[in-house]
Every structure is written in C-alpha cells, then in structure tokens.
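Just one protein chain is left out here, and the rest sit where they should.
Order as written gives the chain letters A, B and C; numbering starts at 1 within each chain.
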C-alpha cells in the first residue's frame, strides 16, 4: 500500500471531506495562503479558494465561538488552533459552550464543529508551545476528543469527526507530522470510539497515546528480547473511550502501564487507570503504572528531554510489573 | 467556640490578611460596593476603601492576567471570578500563564496571586452556573488548588493561600456559604497540602470534596447503623495532595470510595484513584469506586438532582464494597 | 409619521406584551412559582422592541439574559412559559430556561457567559452569508458585557468579513452593582465601532421610534454586508434580577432611577399615539386586556406540563447528536 505522512493524511482528510460536502470548510491562523505553519494545509487554499479555506485574525476565543455559531447554522467548520497550548484561550468556547448548546436547547440544536490543533513537544519550544492538552477537556460533558497516532488514523478519524454531529476536539501531535505509514487510496473512516490493538501480547498491557505509542513499540521490542510479551493499545479517542478493548486486554494480562506525554498529575492516565480499577479489579495482578511527563512546565530546548517520557521509562515501568 | 458561616469565615480571612499586609487586596466583579453577589464580601469595601476592594469591569481573562502582573510586581491580589464556570474564560491566565512565569524565568519571578471563585450546584442554575471546575486545572504544573469544605478550613486555607508565594486557585462551594461551623477568634492558618480526617473508621475510606463531605457524614451515620465503619477524608487541597493521610487510611481499610460533585469522567476522582492504585495496590481489597455527577451538562432547576451525586449514591457505593 | 398605523399599533402591542409579561413574572416570582433568576427589562422595552419590530421574520436574534421583550415577541407564549417554569413541553424541554432558544422562531441561545453571544452571532451571520441567505443577525449585548474580549474579537471579525450583523448594545447604565462609569472611561460605547472600521451610533434607547428607525437602517446596511454597532441608552429601573434589593444604589443613583421612571418609554409612546390619534384609550385598553388574557391562559397551559422526568433529564440523545452509545466514558 502507498505510504504517506501524517501531515499528508491530515491534509487528504480535509480535502476529501470538503469535496464531498460543501458545508465543510477550514479556518484558522495561516491555514490558507501559507498552507499552515507546518505546511500541513498546503494545496487546500488553491483548490477551495479563500471562502472555504479562511485565513483569520488572531483571536482563538472569538474564532471558536464563531465556529460554534456556524455549526449551529448548519455548517461543518474545521477550526485550526495553531498550537494546542492556545486552546487555553478558547477553553470556554470549546469546552463550555459548544458542547452544551445541544443539551441546553433540549436536543434541538447541534454543533458539528471540529477544533483541530497541533499539540505536543519534541521541538524544544518551551512551556507554552509544547503541551499535550487533552486532559484539560476531559471533564466537560458534550465534547468528544480524538488523539490520532498514525497517518491512517489521523485521516480516518478526522473524516469521522467532520461527519459527527457533535463538537470534536481533534488533537494532532506535531512531532508526528512527518511520520509515514500505510494509507489506502480508497475512502475509509475510522469510527470515533474504537481503540486499536497496535500489537498483541500477553504479559502486560500498555495503553499509550500518540507519540508514546511509537515509544511503546520500541519498548516492546526491547522487552520481547527479554521474554516479556507486551500488548499495546491506542485508544484513538478519549471521549468516547473504548472500554471493551481496554478491559479485555487487561483481563488477559492483568498488568497495565498507561503512557502519555502530558504531565502525570491530572493527565488522562488517571481517568483510564481509575476506570480500569473500577471495572477490572479482580483481573489486576499488579498496580497500574503511569508513564508521563513530570509535573513541571516543559523546559526550553534540549533539557525538554528531562521532562518528557520516552521508551526507557516505559521499559522500566513494565519491568517493575513483571 | 463561636460558630460562624462559611461566608463569614471567608470574609474574615480576607479582612485579616488585608489588615496584616497592605499588599493584599481584593478585586472582581461586584465585590466592592455591593459586598459580593452573594454578600460574602460585605464590609470589606467600607473598611478598606475603593483602592483595595476594587469593583472591576467584566473581563475575566484580562483580570486574571492583570492579577498575574500585579503579583509579579510584589502585590498579593485576590481576584474573585464570580462563578467557577467563568474560569473557562480565564483558563489561559490562571492555568497557563501565572503558574509558568516562575519556571520560565528560571526562578526569578514569583506570582503570589489567589484566584477565588464560587463553584458548584444546588441552585438549579443550569449548565454554565453550577459546575465544579477543579479538574479543569489539575494538569497544569505550577498551580496550587484548594477546595475548602468547612468554615474553619475556608478561613485557614485562604489565609495560607494569600501568604503562599505561588498562584493558588481557591474554589469555594456556593452551596456551603450558609453552613455554620466552629471558627476560633484567634488567628490560625490551615496549611496547604494537609488533608483532614473528618471522621475515623475502619471498614471503608471515603475521600470526599466540599459538599460531598457533608453527604458522606450523613451516609456514614446511616452505614454505621448497619455496622459499617467509615473513615472520611477531606483532601482540602488537590495540589499539593496529602498522599500520606490518604495512603495510611487506605492501608487501614483497603476499600475506597471517592466522591465529588464534578462529572465522573475526567474528574479529580480519576487522579486520586490512580494515585492510590499506584501506591497502595497491595492494600486494596476491592475496586475503588467513584461517586460523582453524571457525564451530562447540569440540568436547569429541579432536575439538577438527577445529575448530581448525593448521600444515597455514597451509601450504595460503600455497600457494594463491603 | 414614517410608520403606518398598523406598524405603530404593532409596536404598542409589542411594548405592552413585554411590560405585562414581565409584570407577570414578578408575580410568579413573588408567589414562589418560578425557580432561578429573572432579569427584568422593565423600563428598557423600547430598545428591544425598536429592534425586533425592525427585524424581518427571517432575521435572527441573539439575546442576552435580559431579553424578555425581544424574546417574548418572537416565541409562542405557552411554550415560553413552559420553558421558564422548567417544564418538558417548553422550547427546550425545560433545559433552556432563560437560555431559551428556538431555531424555528429564529431565536438563538443566550449563553450563560457574558460576551459569548457576540462571536456566536458572528458565526451564525457568517454561515448565512456563506449560504447567500438574505437574513441578518441582531446581536444584543449589555454595556457591562461589552468589556469582554469575545466582543472585541467578534466585532473585529464581523467588520473584516463584512458580515450581516448588527451589534445592539443596550446600555442600561448598570452591570449588576457596577455603574457604567466604573466599566469604561469612554462616554459612548458606539465609539468602539470606529476601531474596527465600522459605523457606530449612540441613540436614545427610550424612544422606540428612534430605535426602530436606527435599526431599520442598520439592518438594511447589514443585509448589504455593512455591519455596525448601535448603542441604545436606557436605564435599568429594577435590581439586577427580580428580588435583588439593589442596596448598592446610593441616593444619587436612586434619583437617576426616579428620573428614568419618569421617562418611561411606554408612557412616552402611548402619549404620542394618543396625540397623533393613532389609537384611542379604548383601543389601548382592549390591547392590554387581550395581552393579559393570553398571558394568563398561557400560564394555565404551561402549568399542565410536567417537569422533565429522570429519564428525560439523563438523556444522552439530548447531549449528543451523534450518540455513540453508553455514557460516552
């Protein structure tokens, strides 16, 4: 099968959905003429024009509320927030407005907006340009959250998100933009709410998000050499969370490591761990470990590595369990 | 000892700290002439004047950033955000700016600002005026979070927060304003980071926040009649979290219920549960249960009760464990 | 006179519906029938009636928390009462309350957060423009709320993209306990408009015909892609919500209140209608009686509707339009 990058897959998803449905369009800072600040929207402006690939002023909160308003009116806007970190400015709009309109209208309104953003570290870009922010939005009913890992998934999930009638926070990881993977030419979607078993195994379950999936694959190789068989699960979406797939793996292995790049305290690892304990307690043979960033702001430059989790942390956590 | 209300205790804490340190002052919407929209700041304007009890325009984000700037300049502002829900508008300022300046300055700057807000349900005030929002801010390094339950604690913790040199998010529960309790005349503080054993017991540990502490006390009475002995712990602050007190209770009982008013998914119950599992796995005799709001926006009016947790839910959860 | 007899009578009816409706709310609050907070616009009716009477049926309204006059004139009375009483047969199954909305009636929801309405309205207006619809959005906004960053971002973008929207700032001189003088140093909020390259005007919000004429023009311009800001100056007679004793108002403020009450927009309009022989006192009485009757009937009707049950409340189809199952853990 052809191999394309995460960035290309993302781009294709938007292009295909825009071709298919004239109500779909893209807006955000520098998404148009420039083709995105990391080149990930290149070609869309040329194909769809300034009315459907809209360069906006710098106004995250206003724009996210605008997207809600557009969606309410029947449009399916994809709003790009340039860095995940800036979602803090749009927190109310993304978390507290869009997701509540439907319920507060007694089910009359719907808000099919997608809030895309590039999150994560790996560029040494310091505390306000490097964060993974999914956990900020986990306690807000009405929202859905996707955290795609592979080119295949980013394409399929984004298409699903665009077609979904609810607001979806769609967090891409910027360190993955260049990663290549198999993506079919044919149309497909990846439904929201279905986890992926990245690799089967029997001794320990690793539930990993985004670039920690890649670290986990490396860790698994190393562990396998020592005879430890690891199963890796990528939830792909956090709301809804595919508890079936997670629970059945936990029931098999009885041992769990959860790995994400956001800080450990308050990260989604807590929710996933609690959920497993609540539902699979009898199967657990060891404490659930979390591998995550330290609870400090992300340092600038090279020292970033002292803060963020990597393969070695995963290997260590797994070894502590077996 | 004299009994005063939560609102009065809160008020006294501010008055005392303002008398003690001229750098302390209060600002926010309607905190001055009106004495707070729920009367909780009455008398402060009269005593300290318009320069230290400042009625502001309606601008949560700007104000929270302003408080950061003031704090950096050596002031100790207490900024009131009228409803906890509106902290979404100030999310960036409270979570992503104030807490990071110190680290990003290499330890040169400090930001001793207190962001006070009244959160929670009980008034039937619907999805955007009733939320408990502590979990929104749990994944942000550099911030401290207090969630006082009693008149004694709200006073002692607020005084500690004002004297703390870091930004503190101080979330009062509005349904507790009228609750009375013992508060000494003499000066005292309640240090951040020390949980309180509300009630000792031996069969099950309930870790509860704010008004769920009161529900837990009621539940404990009922359970005691059936011979179930319950220990209740109020963490009082979430960052730092007093793991010692929690862990030693868990080691004693081996059974845990965590209760908070915010929605279950993504609530701080997840973090606390994961933390316990990680550290006290050997002691756990049963799954950790979470009692919390449903994952729906809070309904308007009377039906609010179908969404929020109460004593009965706690009783039920405990019984499932023993 | 610029307006036909029919139009003038209509405005009278709309003003009186607003006033009588809110007076009824006061009664209902007093007797304990209404849960929650009710923010009355008594004394400010000319602003919103000037606006709604200028709007086409296909134009959209974005209200605030103090928009009964506009909203009650766009909605069906009984379904609106149901909503305020939290009943399941309300426009929003009793879940909307003061945040009531109705797509059919082109009333969009009032967010619980001040200032949010402005960008929401801009988004809606933008969608209308994309669809080449001829509709305009009229976005209400308080003087206090105009300090919010969202309003700035919204106005700038509306002007930049030439969207069909009118920002109607209802300056009632108060934001809860905070007088206008403590909200901003500018004398006229309409001056903000120039900072975005839009037109802005400040008008007497207690004269319904002035508001109407201004809104006629602003809406017509908006329809052609020229958004603008209209600041209508009025006064909040009562407390922030019904039941607020407004003790934060000092003696000078009280004098202002009295002045404002003398300057009642409805009284003024009535006098004009009588003087110009548009209506007789008997006509008016008949209108008023009819309105009161309708309101009372609607309340009786609304009271028959049940509160939402637990099942209707915990309804994931009302939370998610694409319900992917479970409680979306």
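Just so it is clear, contacts are C-beta pairs under 8 Å (C-beta built on N, C-alpha and C of every residue); 3 or more make two chains touch, one makes a residue touch a chain.
Predicted, not measured: the structure shown is a model, and the values here were computed from it.
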{"item": "Which residue of A:67, A:89, A:113 or A:272 touches the chain not shown here", "value": "A:89"}
{"item": "Residue in contact with the excluded chain [from C:54, C:198 or C:273]", "value": "C:198"}
{"item": "Touch criterion as defined above, residue of A:10, A:27, A:44 or A:59 at the omitted chain", "value": "A:59"}
{"item": "Hidden partner chain, touching residue among C:186, C:286 or C:300", "value": "C:186"}
{"item": "Interface with the undisplayed chain - residues on subunit C", "value": "147-153, 156-157, 159-160, 162, 182-187, 189, 191-198"}
{"item": "Subunit A, residues in touch with the chain not shown (by the definition above)", "value": "29-30, 32-35, 37, 55-62, 85-86, 88-89, 123-129, 265, 294-297, 299-303, 306-307"}
{"item": "Contacts of subunit B with the absent chain, listed as residue ranges", "value": "25, 51, 56-57, 59, 61-75, 77, 92-93, 96-97, 101-112, 141-142, 144, 164-166, 191-193, 239-241, 243, 275"}
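Everything below uses one rule, namely that only the chains that are shown with their structure count from here on.
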{"item": "Touch-based graph of the chains, sorted into line, ring, star, complete or other", "value": "complete"}
{"item": "Whole-Å gap separating subunit A and subunit C, where each centre is the average of the chain's CA atoms", "value": "40"}
{"item": "Between subunit C and subunit B, distance of the C-alpha-averaged centres to the nearest whole Å", "value": "36"}
{"item": "Subunit A, residues touching no fewer than two other chains", "value": "61, 92, 96, 103-104, 141-142, 239, 275"}
{"item": "Contacts with 2+ other chains: residues of subunit C", "value": "94-96, 99, 111, 113, 149-150, 319, 328-329"}
